[in-house]
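Note that one protein chain of the assembly has been removed; the remaining protein chains are unaltered in position.
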Amino acid sequence: MNMKTGKPQFNTIRLLENISIGSAVFAVVLCVLIIVNYIQVKRADPLNTPAMSALVEKLQNDPGNEQIRQEVRTLDLLARKAFFTAQWQVRTGGYLLFISILLLVSCVKAIELMQVKLPDAPYGKPALFWENRILKRRWLVYSGAGLFVLTLLLAWLTHNDMGKDLETAGNREPQSVNRDAGSGIRDQGPGNQKPAAGNSDSVKASPDSSSNILHPASDYPSWQEVKLNFPSFRGPGGIGITERTNIPTSWDGKSGKNIKWKTAIPLPGNNSPVIWNDRIYLSGASESKREVYCIDALSGKILWTSTVDKIQGSPSQVPGVSKETGFAAPSLTTEGIRVYAIFANGDLIALDMDGKKVWAKNLGMPANHYGHSSSLIMYRNILIIQYDQRSGPAVMGLSGKTGEQVWKTSRNVKISWASPALVNTGKRMELLLSAEPCVACYDPLTGKELWKLDCISGEVGPSLAYAKGIVFSVNEYSNLSAISTGETPKVLWENNEYLSDVPSPVATDKYLFLLTSYGTAVCYDAAAGTKYWEHDFGNPVYSSPMLAEGRVYIMDKKGVMYIIKAGKEFSMLGQCPLGEGSFCTPAFTNGHIFLRGDKNLYCIGK
Amino acid sequence: MKQKIFIVAGLVLLMIVIVIMLLDLFSAKKADQSNPYDYKMGEIRKTDSTHIAYAELITIKPSLEEIHAVACGAGDRIYVAGKNGLEIFTPEGKSDGNFGFEGIASCIALDKKGNIFIGLQDHVEIFDQLGKPLRKWKSFSSESLLTSIAVSDSYIFLADFGKKTVYRCMPDGRLINRIGEKDPEKNIPGFIIPSPYFDLALGKKGELWVANTGRHSLEQFSNDGTLNSAWGEASMAIDGFCGCCNPSHFAILSNGSFVTSEKGIERVKIYSPKGEFLCIVAPPSAFIEGTRGLDLAVDSKDRIIVLDPEKKQLRVFVKKN
Amino acid sequence: MLTASATLLSTMAMAIQRFPKPEFESAYTQPQTQIPLPRGEFLAYLDVFVLFASLCLITWLVLKKRSRFWVFFMSLFSLAYFGFYREGCICSIGAIQNVSLALFDHSFVIPLSVIAFFLLPLVFTLFYGRTFCAGVCPFGAFQDLFAFKPQALGSRLNTVLGIIPYLYLGLAVLFAATGTDFIICRYDPFVGIFRFNASFGMFLFAGILLLSGVFIARPYCRFLCPYGVLLNWTSRFSRKHLSITPKECIQCRLCEHSCPYDAIDVPVTTKSPETRPAMVKKMMMLTILVPFLVLIFGYTGSRLQETFAGVDSRVKLAKEVLALSKMQDAGNKMQDDSYEIKAFKASGKTESQVYSEASAVLKKFYVGGWLFGGFIGLAIALMTGGRMLPVYRTDYVTNKGRCFSCARCTDYCPVKS
Partner (left out) sequence: MPNRREFLNTLMRGGILAALGMLSGALVFRSRDKNSCSYGFDCSRCSKSESCSLPAAIEARQTVWQLDPAKCIQCGRCATNCVMSPSAVKCTHAFAMCGYCDLCGGYFKPGTKALDTAAEHMLCPTNALRRKFIEDPFFEYTIAEELCIGCGKCVKGCSAFGNGSLQLQVHHDRCKNCNECSIARNCPSQAFSRVPANKPSLLKTFGNESPAKVPQKGGVNA
């Protein structure tokens, strides 16, 4: 390259210099112009000028006026023209600028390459290295210190408790912002028409959501959330109904058809699986040992096992239980924060989601000749226990967090093996219990008795069914009664043709499905009590029927599941053997059923 | 010296760059809310309140899961039908009986005797006052979707969205003739019904009116199917019918004027028998945005019952005085 | 039709399809909606190949050919290809963020080409010095064009400003890892010019930077570029780095002022005025101080968590919702909602969801703040420490860390191989 050959051509260089200077000047001018133009365009958006909108306004007032119409059109044309010319100007300006700068750069580079910049050496002494070095160090320290001080200052100045704010705000649930979300939902374009969750329950103010505002929602899930899970015996509210969908209708334990997995449960227990999110909770117990299991719903792995022992006040003697009840009959419950279990000897324990004990106590050995079997249920952050035993029968509400008693209401009833039901009547939440001699209704938050009705007798085993304001109670050697709940409960109809002493009935808005322990299914009109059909499966049934997707799932003691259409006419949709006996009630998630057999827990999916 | 200036200049510029970055990154300013291209929905939904000549008297909350159709019967009792059932209310809004049936009622009408004609998707079922099933017609076609029914002394008129036609039937369900299908000879333009809202009603003299929503017009046919008259214009302005296809429902008052309801811009308005805009019954602000299917009924006192499927209410409007 | 009848059944479905497509009687055929596809994937790998090739070439030009002339034209090519043709958005500098996000967020899928763009230059630098900066990085090439009047900044300025890239890198990784923002791309100065299309602000930004570049050669590369930090450190351990002289230095000092980036180290033959034991003491002091430094900077970093988190949209939203609900509780009605609030309402999220999201982010930034601060503290400590090590060299050599291997100095060396 020519710099190596020395001999720079001065005139060329001068020429180049002039060009570069010229292009530099040109570039600067262009810059100014562009900026000015930009500002102009920015200031007046030609596409919606006040003049334009005013004219359109006028036109709409008297549509007949052709002259205004013309004006509008001309103005519109002008506006567009102006807009596009402005754009054109900017673009061409930009390109010109680019070219001129290109010119500038290339000239300068050319000069650089042609003309050897003669090194200005030799000059005075070389830079003083060590002194500089010390200086550098100093400066580094200074700037470091400066940076530190500056940031620290900033840090102190900035308000620094957003974290707390969010916490507190999160705790005081009221969906104030979203309350009026109903409006403006639907003009969001296609596909977004599903009303928002927060919004939907604000539209139809169910008592739950409305009273939500009074109680901090931080430490419990909303009723909606509960209904998305399967947190207690016979599903949310314990009335044998699940809203889960895509439920399998055929499987076979022997061939393994549709059996996703099966897991052996170490200790026996007649309690039914309960589910929160992806986790299933079970308990098992022998005379001496009591355990709680958490199982991964996807894999069937036992995630943790928690041994229930060292509970102070726990009686040393073994409770007398019948074989059919066992030591772990009551199902567990959970609100997604802790899981709660109770055992035949009155041991009650709360575990966190990792199986660590949060609190535990003993409610005193229940005086119960078959063994305690009433399952637990949860409302908000209150753990509700039906403790109907010979001495001092009562229902009590415990704080889920601490286990302290929130309320206790003693009941003048005989021993009951039924489990509580928790229903939303549309006006209030009602806690419903069944035991000789009455079906009684309590406020789940305070334990206050709302009503009671003498209509049942004997050793009550079946829990209650509920639908559309009607409570159904049944017991063997007693009778089946439909009670309209509310301020003034009354018996709508009674019947004692078919009765049950273990399986609980389920009801839809229109039908009641009753199952006798001998395995006869009966369907009544829920409102009138007229019998639609009956069907004998021939095998005794202990597990309670579940209602899902308009089908009734009934499993007999041998583990054969009968799937029936929940309708006016009897129609069998399926008959699926588990290949293992079972006393337990199935649990459901979307697309899956979980069945506890005598030894194993099964996951059934499509 | 010269060097110094250059260096300082360079540094200053560099610092400017860095400061710009920092400010832009950490400034807590809210995002710019100005939208030069905003489509002012609010503007459209605003209405001149002086036009509003009616006031909401009572609001009835049926307990049905979904409500789709409302009608007025003897003694001005209000019948509302929806999913799997029907409910009856007194003019004051007290519950006055109910009964259930399978399916989703899409329209409802009553005859003189008080028998209840319910259109269920593709067929009609007839019940007596107490809900005893009297007769069940056979399905018109698998594609049928009956969106409106009217009962005259001798005939039943049905609007079928699926077939885009109107049936004239005998009370026993026998089809006599179809009305309103495209026919250049009789210069009948034919029904353009883009959305499943296709209403018809009988005038006080028993003449048949049908809402040709795609054309934003109400058309009057005689029983043989000749088109006698039509009125209505498309416009978002208050005196026209807005959107793609309106009025979604209408009813006829005793003096022959029309009560119409629209979707898109939810509003209930009254037009004179000739089709001039008279007044507003309920402005858009009275409804949740996006509400569709405001079925209408009129009782003998010319009270207007609006079925609000979104709020699940029956809203009774009366003239202000 | 069936879909239509389905619509009536549920208001929701109805809203999804308000009405079906009309049956046309005329011979009208419905046009098909056209969605342009992005360009083919393989082209991304072509870019990787070009990168690799040009890295090889530039390394050869720098180390074997030792010719500024060719390096210059090579850089022009890179500018043309990676800059103006590929529009500067296949970028090793930006790749830092993708990498850090990918490390922290499983669901973020990082294209292989990006990984390559992140790693290749580092590997080359590890063996041959920062030849990437010399003639592959379009940013460097672009700024190099505008270094009309480069000034020697002097050692102090160089060291002090040298801290900035560490801050930039720290912030970039912090924001990227928390999934908040890609600030390197957000403040990418030249991409607008490469595209001939950007907002006015971006152009202005670039203009200012280029102007400063007239006097301070390659301002971005030296005092901003986060990737430069990584390159700097890898280059220090490079196997074969560009040397000013091909053979041995004759101390002619001709090259002394040839480097526009102050990246030439002068010979040091004199002994340090500070006695060795004193230095050792200082070193010990520092080593003891390091953890302390890291801690206090970490602390300040963590204290700044809210300032950092304030950048995150989730946190912004939470703040807004919070303010709004406060106002509503106070009873005074908002005039009308911001778009963020409208969107939030439409989304159907609950307030508490938004809050919990935000506080999760906040927690991330608390930890991140500690790490960021600690990193800065460490960097400063190391820089200071580095300036304490004994030095002895007889020749003029390039500073392996800062040298861009632009090969300017070689032209000034009278010694030719």
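The chains carry the letters A, B and C, assigned in the order they are written, with residues numbered from 1 in each.
Throughout what follows, a residue touches a chain if its C-beta (ideal position, glycine included) is under 8 Å from a C-beta of that chain, and two chains touch if they have at least 3 such contacts.
The model shown is predicted, which means the values in this text are computed figures rather than measured ones.
Visitor: For the chain omitted from this view, which of the shown chains does it touch?
Guide: Contacts of the omitted chain with visible chains: A, B, C.
Visitor: Per the definition of touch given earlier, which of C:53, C:80 or C:119 contacts the omitted chain?
Guide: C:119
Visitor: From the listed residues B:8, B:31, B:55 or B:74, report the one that touches the chain absent from this view.
Guide: Hidden-chain contact among the options goes to B:31.
Visitor: Can you list where chain A touches the absent chain?
Guide: With respect to the unshown chain, the touching residues of chain A are 47-48, 55-56, 59-60, 63, 69, 72-73, 76-77, 80, 187-192, 298, 590-591.
Visitor: For chain B, which residues touch the unseen chain?
Guide: Counting only chain B, the missing chain is touched by 31-32, 35-41, 43-44, 189, 192, 194-195, 214-216, 233-237, 240, 242-245, 264-265.
Visitor: Identify the residues of chain C touching the omitted chain, counting contacts across the whole complex.
Guide: With respect to the unshown chain, the touching residues of chain C are 3, 16-19, 21-22, 24-26, 28, 30-41, 43-44, 86-87, 89-91, 94-95, 97-99, 102-103, 106-115, 117, 119, 122-123, 126-127, 181-182, 185-186, 191-192, 195, 197-199, 202, 234, 237-239, 313, 338-340, 342-343, 346-347.
What we mean here is this: only the chains that are shown with their structure count from here on.
Visitor: So how far apart, in whole Å, are chain A and chain B when each is placed at the average of its C-alpha atoms?
Guide: Computed from C-alpha means, the inter-chain centre distance equals 35 Å.
Visitor: Any chance you could list the residues of chain A touching two or more other chains?
Guide: Where chain A meets two or more other chains at a single residue, that happens at 184-186, 193.
Visitor: Hey, what residues on chain C touch two or more of the other chains?
Guide: In chain C, residues 15, 307 touch at least two other chains, as defined above.
Visitor: Going by the contact rule set out above, which residues of chain A touch chain C in the complex?
Guide: Result: residues 1, 3, 31, 38, 94-95, 98, 105, 108-109, 113, 119-122, 126-127, 129-137, 139-141, 143-144, 147-148, 151-152, 154-156, 158-160, 162-163, 165-167, 169-171, 173-178, 180-181, 184-186, 188, 190-199, 217-218 of chain A touch chain C.
Visitor: Help me check something: in the complex, which residues belonging to chain C touch chain B?
Guide: My answer: residues 1-2, 4-5, 7-11, 14-15, 18-20, 22, 149, 151-153, 157, 161, 164, 171, 183, 186-187, 189, 205, 208-209, 211-216, 219, 223-224, 307, 310-311, 316, 320, 338-340.
Visitor: Can you list the chain C residues touching chain A in their complex?
Guide: 12, 15-16, 69, 72, 145-146, 148, 155-156, 159-160, 163, 196, 200, 207, 252-258, 266-268, 270, 272-274, 293, 296-297, 300-301, 303-307, 309, 315, 318-319, 321-322, 324-325, 328-329, 341-342, 344-352, 355-356, 358-359, 362-363, 373, 376, 380, 383-384, 387-388, 391, 411-412
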